[in-house]
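Structure incoming, see below.
Every protein chain but one is kept in place in this view of the complex.
In order of appearance the chains are A, B and C, and numbering begins at 1 in each one.
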Amino acid sequence: MNDIKLAVVGGDIRMIYCAKELAKRGFEVSFCGFDSAGKDCGDAVRCRTVKDAVKGAAVAVLPVPYSYDGCRINAPFSASEIRVDDVLEAVMPTQLVLAGVCPPSFIEKAEELSLSVIDYMKDEELTIRNAIPTAEGALELAMKELPVTVHGAKTLVLGYGRVGKAVAAAFSALRSCVTVCARHADALAWANAAGYKTADMKDICRAVKDKDIIINTVPALIVDNNVLSFIGDDTLIIDLSSVPGGVDFEAAARYGVKTLHALSLPGKVAPETAGENIADAVCGIMRKKGVI
Amino acid sequence: MNDIKLAVVGGDIRMIYCAKELAKRGFEVSFCGFDSAGKDCGDAVRCRTVKDAVKGAAVAVLPVPYSYDGCRINAPFSASEIRVDDVLEAVMPTQLVLAGVCPPSFIEKAEELSLSVIDYMKDEELTIRNAIPTAEGALELAMKELPVTVHGAKTLVLGYGRVGKAVAAAFSALRSCVTVCARHADALAWANAAGYKTADMKDICRAVKDKDIIINTVPALIVDNNVLSFIGDDTLIIDLSSVPGGVDFEAAARYGVKTLHALSLPGKVAPETAGENIADAVCGIMRKKGVI
Amino acid sequence: MNDIKLAVVGGDIRMIYCAKELAKRGFEVSFCGFDSAGKDCGDAVRCRTVKDAVKGAAVAVLPVPYSYDGCRINAPFSASEIRVDDVLEAVMPTQLVLAGVCPPSFIEKAEELSLSVIDYMKDEELTIRNAIPTAEGALELAMKELPVTVHGAKTLVLGYGRVGKAVAAAFSALRSCVTVCARHADALAWANAAGYKTADMKDICRAVKDKDIIINTVPALIVDNNVLSFIGDDTLIIDLSSVPGGVDFEAAARYGVKTLHALSLPGKVAPETAGENIADAVCGIMRKKGVI
Partner (left out) sequence: MNDIKLAVVGGDIRMIYCAKELAKRGFEVSFCGFDSAGKDCGDAVRCRTVKDAVKGAAVAVLPVPYSYDGCRINAPFSASEIRVDDVLEAVMPTQLVLAGVCPPSFIEKAEELSLSVIDYMKDEELTIRNAIPTAEGALELAMKELPVTVHGAKTLVLGYGRVGKAVAAAFSALRSCVTVCARHADALAWANAAGYKTADMKDICRAVKDKDIIINTVPALIVDNNVLSFIGDDTLIIDLSSVPGGVDFEAAARYGVKTLHALSLPGKVAPETAGENIADAVCGIMRKKGVI
């Protein structure tokens, strides 16, 4: 794969690990926007400008999220601002743009320039892989916040999708007593087969009682005022669902229940793993697109 | 057990949980030295003085460690100093003194007053129970410090006693790839039976290579200058053995290897569990001594 | 649920456990066709004829498979033959017929009589629940046939659907070294997250080498002559996929590779669990159909 060039533009420490990993896999990797990151980038080659980095690349990899304001690339380690428009201008229609968490507006803008943009954060495999660092992040928070050990603690996991499965597995592996609460009978049958206690989501009010920790993975207001009224004030709630989350945080505060809204855990708790996972996703997408 | 009175004197938050737990088990518990601890103590009764607390008690439970300087009881939440001598004076020879980490000097002083002192930190069961919060503490540190997930990380555990077993089990449960390095063939056979890779301590220099994390549990200088010369600078070393520890920290610094000397983890990561474990030990000792 | 009557007609020992379990859940259960089964049936009521059993029942539960020849109900414990036609005649259009493994011909025949037939073996939950006894059956076979322990043995699981997941989990739990071989990248990501080694189905010839045991769960000819040429003659192959199975058994015999085609394991290895699972499925279907 020595002939294929990839450009990595901006991003946090994850993208440095991503660039390094791609170089390790035999790609020619050029990158820009990591001026102040004191990290070794392996065999990846540092470029001064976006233009230099992108030139000749088969794929331009933008960070996750690609931008916070839609104007500037998310590039905390860059000495100077990198404008989204400059990146789009530097890319040719023959080149593929991979970016994390792209709103429709960005994709439309790119399409106007005849550019193909793929949001790698929608990649199923990446989402599965990221469930592991998310679960470990939840575990780390639980260990930090709970006055008891996870071993022996009563844990309730709300939702049994990718993250719910990883969280239940991690807590159960450490001998926490795990109950999974989900809506679908299939999910409950799976949870039962995996060895957990189960509760139908209709019975959530009973399920939340006497738990040491409740971890929500459902992106909907599940833990509302009514549910909170059944939760003891010794219980810790960790909400892993994306903004606005699945917990009525104000009501929780009123009830004196401690809540943590933990977002984007993979990049925080395991940036190297998260960067390698992105590199995996980039390779998977290139395979599907026939680039490699 | 309503007729038996126990006194808890001083200590950190663990001893509050210990007092609460003992009260929950039906003992009449009086305590002093927690003036500024904003914690509910359940049914335990707060006393103003050591004398009041100890009066009529079958057992006086001192903290862990009972003192940092041999003069004053370790009592961070006490409004005023509690002198060790005052406690010893308040106790009668018919009462039992239980304390954590007692030097011979303390035991001698007590014996001069015809008092029986038992160091509950030497209790085998307590040591076994405390291995769990210690292992969880090591896990929390690893998650916090490592840029990769524990899942898939290569972990080396030095020593396979109580703590080594708990650490290996916890990391392996999270799907880390665990190698146990120990001296005795029996320990290695056990580690193998538990499903870990094993290495003889004689081969430690080969065993430390390419590990993401090394956790020492042996209270002897195992990771010396020579061993360190084989350890990569991406490796994290967590030393769980008591002062002075099993790692040549200065040499590690020279080699640029990151080290953490993590002591007294149970009280830090899970004070409630640690306090309940002490309550367990107190009960166990009382049973052996015929108090209950 | 005391007012709802259910009829169980024929079947092997699973259906006795099923009848017993339904009675335990508060239904009025009548059954026929178990004359010579020396098993206590709890509160279920024995009837002499199909007519008596079915009369007044909301649901008639037929066995799995409901029949081997399409003419006679599968009823090994029945003193006399139970004809399928007699059952269909005894049932009224207001009654629901639940049966296991129904061919289209049976459903058509029932529809001609305006009867609703539901094949409970197609119930997703039941299939998930049955994966557990299937995996345990595979484990029992492996333990019986292999000269080595499962602990430490190298296991290859082909396919990562319901049964593949349960099998991988069971073998890995006993510290076998498990590799999962599947086609879809998502499945491989899941298998990786669960802590197994993975291999793309395209690389199956490499994956089968040096394995102690290979367990196929894919209902397609995966282990063909070519693949078999890479398998050592110490390797045991267990095929869990339904007839005709996923292994070229003739070629395997030529190569001297031992194969076992293990079918319908739940009923064989854990008839009580299998019967309770059917009772679960019956209840789930009744809920969906508004019967309860």
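Throughout what follows, a contact is a pair of C-beta atoms (placed from the backbone, for glycine too) under 8 Å apart; a residue touches a chain by one contact, two chains touch by 3 or more.
All values derive from a computational prediction rather than experimental measurement.
Trainee: With respect to the chain omitted from the figure, which of C:V45, C:M92 or C:L146 is a touching residue?
Mentor: With C:V45, C:M92 or C:L146 as choices, the missing chain is touched by C:L146.
Trainee: Would you mind spotting which of B:S116, B:N192 or B:S264 touches the chain that isn't drawn?
Mentor: Reading the full complex, the residue touching the unseen chain is B:N192.
Trainee: Write down which of C:G33, C:P65, C:G100 or C:P133 is the residue touching the left-out chain.
Mentor: C:P133
Trainee: Spell out the interface residues on chain B facing the chain that's missing from view.
Mentor: Given the touch definition above, chain B has residues 124-125, 128-129, 131-132, 166, 169, 185-186, 188-190, 192-194, 284 touching the missing chain.
Trainee: What does the interface between chain A and the hidden chain look like in terms of residue numbers?
Mentor: These residues touch the chain not displayed: 151, 175, 193-195.
Trainee: Give me the chain C residues in contact with the hidden chain, please.
Mentor: Listed in rising order, the touching residues are 13, 17, 132-133, 136-137, 139-140, 143-144, 146-152, 170, 173-175, 269-273.
The criterion applied here is as follows: only the chains that are shown with their structure count from here on.
Trainee: Could you tell me between which two chains the number of C-beta pairs in contact is largest?
Mentor: Highest contact count among chain pairs: A-B.
Trainee: I'd like the Å distance between the centres of chain A and chain B, where a centre is the mean of that chain's Cα atoms.
Mentor: 36
Trainee: Roughly how many whole angstrom separate the Cα centroids of chain B and chain C?
Mentor: That gives a centre separation of 50 Å.
Trainee: Please list all residues of chain C that touch 2 or more other chains.
Mentor: Touching at least two other chains: 193-194.
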